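Apart from one protein chain that is not included, each protein chain of the complex appears where it belongs.
The chains carry the letters A and B, assigned in the order they are written, with residues numbered from 1 in each.
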Amino acid sequence: MRKKILRSVLSTGLACSVAFSLVACGGAATDTDSQSVSDPEEREKVSITLGRQTTANPKFPEGDNYEDNAYIRMAEEELNIDITDAFEAESGDDYNRQVSLALSAGEIPDMMKVASKDEVRELYENDLIMDLTKYYDEYASDYVKELYDSFEGRALENVTFDGMMMAIPATASDPGTSMCWIRQDWVDGLGLEVDGDGDRCLTVDEVREIAKAFMTGNPENAENPVGMAFDISLTSQGSDGTNSINAIAYSVGAYPRHWYTDESGQLIYGSTTEQMKEALSIVRGLFEEGIVDEQLGTRTWDDITSLLTNGQTGVVFGSWHIADWLLNNVYTLNNNAVFTPYAVVSSEGKVNCTHSNSTGEFVVVSKKCKHPELAIMILNLFYDDMVNSDELLEKYPEVNDYLNTGVDGTARPFNIEVKSNTYLLDEYSKLKAALNGTGTKEDIPTAEEKSNYDAITAYNNGTGDVTGWCKIHSRTKGVDLLSYLTDKGLYNWVTPIYPETTNTMETNWANLQTLEEESFIKIVTGAVDIDEGFDTFVKDWKAQGGDTIASEITEQVTNN
Amino acid sequence: MIDNKSLGSRVRLSVIYLLVIILGLLCLMPLINIVAISFSGSAAVTANRVGLVPVDFTLMAYERILEDGQFWRSFAISVARVLIALIINLLLVIPMAYAMTRTKDEFRFRDIYMNLLIFAMLFNGGMIPTYIVVKNLHLLNTIWALILPGAVPIFSVILMMNFFRGLPAALEEAAYIDGASPLQVLLKVVVPCSKPSIATIALFSIVGSWNDFFGGLIYIQKVEKYPIMTYIQSLSINLQELVNGAANSSTLQNVSELSNRNLNAAKIVVAVIPLLMIYPFLQRYLIGGMVMGAVKE
Partner (left out) sequence: MRKKYYHFFVIPGMLFLLVFNYIPMLGLIMAFQDFVPAKGLTGSEFVGLQHFVYMFNLPDIGRVIRNTIVISLGKIIIGMLLAIAFAILLNEIRQKFLKSSIQTIVYLPHFLSWVVLAAVAVNLFNLNGLVNSILTGFGLERINFLGDNNVFRKFIIGTDVWKEFGYNSVVYLAAITGIDAGLHEAAAIDGAGWWRRILHVTLPGMLPIIMLMTAMNLTTILSAGFDQIYNLYSPMVYESGDVLDTYVYRIGLVGRQYSFGTAVGLLRSVIGMALMVSANKLTHSLTGQRIY
């Protein structure tokens, strides 16, 4: 009896281990054929798998999806490949989980996007990703190489480990300053004078006077006119922060949420500086005067948008592109609305601005991938050919439709942007030339900018269409201001350090951010004394992990 | 009952009624709120003006759901999953539970199997090894990945076993004496007598399959194949976080369309409707079954 039980237990155990070794080994790569032939014309069709980052609202035409859409069909046709998705997930936790699950089985897709340098490093250390150096040198088009070179080495340095290029970096060009958008129709109606010297720059004091004049003038007879409003988080990581006090802070040399080194090489966190205190005291002054409304600290983006659409406020800070997605709401409700953007300058008359993190996203290629050169070819196809070759778009009219109807960029095989650091200004200069007659529509390089051209000319011909209004504001006013600042040499650039997430950041950063936001709100609304409040914040911030993080980052910087 | 004529007892009774009604309303109000939001205009929703009654009544959210292909795909996947899982669960659980009611004399391995069941209920290998097995069986991204890992709900086996034990033994014995096989006894005698308890485990299976979101998060790697609860879960986004990290204006336009709270509310309401449809049965069988299970002598 007992023997039999023992035997059955043993055999069950054996069955288990056999079964497990079977399933566990199923995934191992079998090294089969072939010296890879890289010319798409000459070789057999190749299958590649991708890890895809998605968005909840990609705006596909009916019938298309992530695996089968115009971009994918073009890549499959042009490169003689067959693309399947190993996984699709929205960015953030969902995507990280899929990467992790794939990794746990020891198998990453042939190519996938990763969202942090930490991950690239980990994949490199686990020996799972391919050295792309020679493929990049051999296959990348001159144009693509130029794009990366426009970042003066910052882009490629980021993906170089022990002298090897381990990933294709995305680029993020500088979004420029956070502008002060002012209701021009109100200015005209009230007979105010703004920017008398015509340098398209204002000091904080000048902004204050306009906001005050708007409140007293109250051109739309709103119930509760508000001078200006800010989002509850006050500052923003992006230099162009919308609904933030960034413009005011930068004008006094404070760079909240940024790490950078001072002249002595000391690492500094911008939110803890004396300049930041000065910036907060300026906003506190605005609050005390009643120009920033008393609901500061509860305002959200939605609220501020309704302040604008209700005609309660006519001054808003934000990026060059807010006309496309925020100010458009104002125009929809009130066709008389016109905005003019101004830069906010320091006492030296300069516009302080921070360079953005040139590479925050990457595409890596699996070590097991048979045709790593395809990654570079996809790169060429989407970031060179599709931008520069009209024939390609004529061959694939559905791709052109995608560009025109704004199908989300996640539909492309790699959801990254690879553009030159100055693409925004370069493209705009062509658009401007076409609009003022010194160039033609055909000279405009990108489909997106061409459709902007069409929208603007249509609006100018009297259609009054909201898209035209948006593009006039975002391009011929917003980007125009950025290009003006660049041309006149008005920028004072700061190059921050964008650290990899440190151990202490992982656990404490969220709380430190909360501490920062709450302390700043208390200071600005006068709930605490400014000197005492700010000193307490700096002390708490340091004690709750800020100092540790700073030393971790210093170590990181010296090691790299 | 006995002294309920006195003033004191009347006051007491009123207080009791009041308390019970308040508790009932507390349970209901959040659910009414979400229904009201789904029928309200988005401006009113954003301004928090919607309580228990729709403000600026509109069916727009529901009209938009009708056109939402992904929503209905996920809905259909969940319906299919519930039905297939139900059949598989019943086919596996009922015979197993019946075999577990046998004594050691009738079925020598009964205790070994029982211990294997209990151990599998209390102990598991964790998410990642299970994922690797599912992956190597090539079940990822199929409806089977959602169904098969939970094909044998052990809790239901135990519940069913206890139900079967409660049946009068004489019925079965008579059938066996007539020369029926165990399968015939199970199908002809035991199952017909156990309809309420089978309904109970069936409902457990339905509710569990419909409400599960985590299986979809792990085993389904393409949004278009998400079951409904995983899909609903993926709707909850952190607007501010997305905006702070967003690079281009088209992403931001997407975000402003997504922050549509009344649309999401409507999706939630529709996703709950199937459960509300079987709720009368849930109340009859699950709650009845729970009482049976817990207070039997």
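The rule we apply is simple: a residue touches a chain if its C-beta (ideal position, glycine included) is under 8 Å from a C-beta of that chain, and two chains touch if they have at least 3 such contacts.
Fair warning: this is a prediction, and the values are worked out from it, not measured in the lab.
K.L.:
Please pick, from A:V46, A:L79, A:L101 or A:A229, the residue that touches the omitted chain in the full complex.
P.N.:
Hidden-chain contact among the options goes to A:L101.
K.L.:
May I ask you to list the residues on chain B that touch the chain which is not drawn?
P.N.:
Output for chain B: 2-3, 9, 12-13, 16-17, 19-21, 23-24, 26-28, 30-31, 33-34, 37, 48, 50-51, 91-93, 95-96, 98-100, 102, 106-110, 113, 116-118, 120-130, 132-134, 137, 148-152, 157-158, 176, 181-183, 186, 207, 210-214, 229, 232-233, 235-236, 238, 261, 264-265, 268, 271-272, 275, 279, 282-283, 287, 290-291, 294-295.
K.L.:
Could you please point out the chain A residues that touch the chain left off the display?
P.N.:
12, 15-17, 19-21, 23-24, 93, 96-97, 100-101, 103-106, 122, 126-128, 298, 300, 507, 509-511, 514
As a convention for this text, only the chains that are shown with their structure count from here on.
K.L.:
Approximately how many whole Å separate the CA-defined centres of chain A and chain B?
P.N.:
About 40 Å separates the centre of chain A from that of chain B.
K.L.:
Can you name the residues of chain B that touch chain A in the complex?
P.N.:
Counting only chain B, the residues touching chain A are 46-47, 69, 109, 112, 128, 131-133, 135-137, 217-218, 221-224, 234-235, 237, 239-241, 243-244, 247-254, 256-259.
K.L.:
Quick one: which bits of chain A touch chain B in the complex? Just the residue numbers, please.
P.N.:
5, 8, 23-24, 26-27, 54-57, 59, 62, 65-67, 85-90, 92, 94, 97-98, 101, 104-105, 172, 233, 236-238, 242, 301-302, 306, 321, 324-325, 406, 408-409, 417, 474
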